[in-house]
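Excluded from the complex is one protein chain; the other protein chains are retained at their positions.
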Amino acid sequence: MNNLMILLLLTLTFVVSGCSESQESGVAAQGNEVQSLIDQAIAADQLAQQRQHAWIITDELLQDAITAQAANDEVAAKAAAERALFTANAALAQADKEQLAWRARVPR
Amino acid sequence: MKFLLGVLITLGSMGYVYADPESDREAFVKFYAERFANVDMQDHKDGAYALDKAKRAQWLEMEEFPPYELAVDEGRALFSVPFSNGESYASCFDHQGIGVKQQFPKFDMASNSVITLELAVNQCREANNEPVLDYLGDEMGYITAYMAFTSRGEHFDIQVPDAGLAAYEQGKQFFYERRGKLDFACSSCHMTAAGNLLRAEVLSASVGHATHWPAYRFKWEQVGGLHKRFIECNEQVGAVGLAPQSEAYRNLEYFLTYMNNGMELNGPASRK
Partner (left out) sequence: MESRPVKMRGKVVDSVAEIKVLMKHPMETGTRRDDAGAVIPAEFIEQVTCEHNGNVVLTAEWGTSVSKNPYFAFKVKSAKSGDTVKVGWTDNLGNSSEGEIVLK
């Protein structure tokens, strides 16, 4: 009976530690995703800056993402990073479109 | 057949884009002449004050004793102080630097770039081993205010040599290109919506945009140059402003001033 209890306890311990392990790797996976988003947004924003089409809001959102990340607020960091990537890409799309679109506005 | 079509389209679009500056200017002026049929073309040098009677009345009162007078006095004093090496601003410009603002911006063949007045002032200082001035600072404002004052009554006659066409075209593109989160081009406000209200302000016509700089803006509590305004405008539409006297802004100033050829200079000016 005692042996059974010990076996049960040991099993329980392994199961519980196993659970927390997967929990940790879950958080780590999210953290990497946020960092990846931030990196992508920074890269896109830098590209926009080189093309002289950067938007002010991208940098503001990046700062929000980085601050939230440092405060371990993964949810807020991810949201801000996604928005930063969106606006950075929007700025690039604007630069692409405007390469030709501007000509239509020149009075003749 | 497809190849021929491609060539024709390319040539056609090139032909459109590379229309000569003078044709551009005539179309530009015609736009504003039609939009503001009751406004004398030269009056656009007063910007929004040419388009709104009440604002104009207030502004004229202020012009009786204008806030930029102090800057002009400072500039006059600074202009006459020689550099450490004995030279002065007078040695860097035509006519001792008096009544020359209307020459700027000009295309410099040697450097293959557009030279604005502010750039010329700093080039003058550099050539004489003086520290350069902050383009957004007070001192640059004082000197350019004085130089603008001595050019009152002159008219723009900017030239675009063949070598300067690329710079002119880049400036033109910037003017009509949408930027920022608000997706506005200079032309969005100052051409398409010129004369309309934007919040509490009347949008001025670009045909008078180059004449009255530098300007004492009450908002700035200082005399600032055109590039300071470019930065402000870009930021207002959510675009990151570029550096003052950056190539893009100098090219934009080049295009804009060419569009203002024939207009009378009336700087420095006071603006809200």
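Quick notes on this one:
Labels for the chains are A and B, by order of writing; each one numbers its residues from 1.
In the analysis below, a residue touches a chain if its C-beta (ideal position, glycine included) is under 8 Å from a C-beta of that chain, and two chains touch if they have at least 3 such contacts.
Not measured: the values here are computed from a predicted model.
Within the full complex, the chain left out of the display contacts the shown chains B.
Between the chain not shown and the residues B:Glu34, B:Glu64 or B:Asp162, the one that touches is B:Glu64.
Considering B:Asp73, B:Glu154 or B:Glu247, the position touching the chain not shown turns out to be B:Asp73 (whole complex). Seen across the whole complex, the unshown chain contacts chain B at 62, 64-65, 67, 69-70, 73, 218, 221.
The rule is short, and it goes like this: only the chains that are shown with their structure count from here on.
One inter-chain figure worth recording: chain A and chain B are separated by 42 Å, centre to centre, where each centre is the mean of the chain's CA atoms.
The part of chain A that touches chain B in the complex is made up of residues 49, 52-57, 59, 87, 90, 94, 98, 101-103, 105-108.
By the touch criterion stated above, chain B contacts chain A in their complex at residues 13, 16-17, 19, 24, 27-28, 30-31, 172-173, 176-181, 183, 185, 187, 191-192, 235, 238-240, 242, 248.
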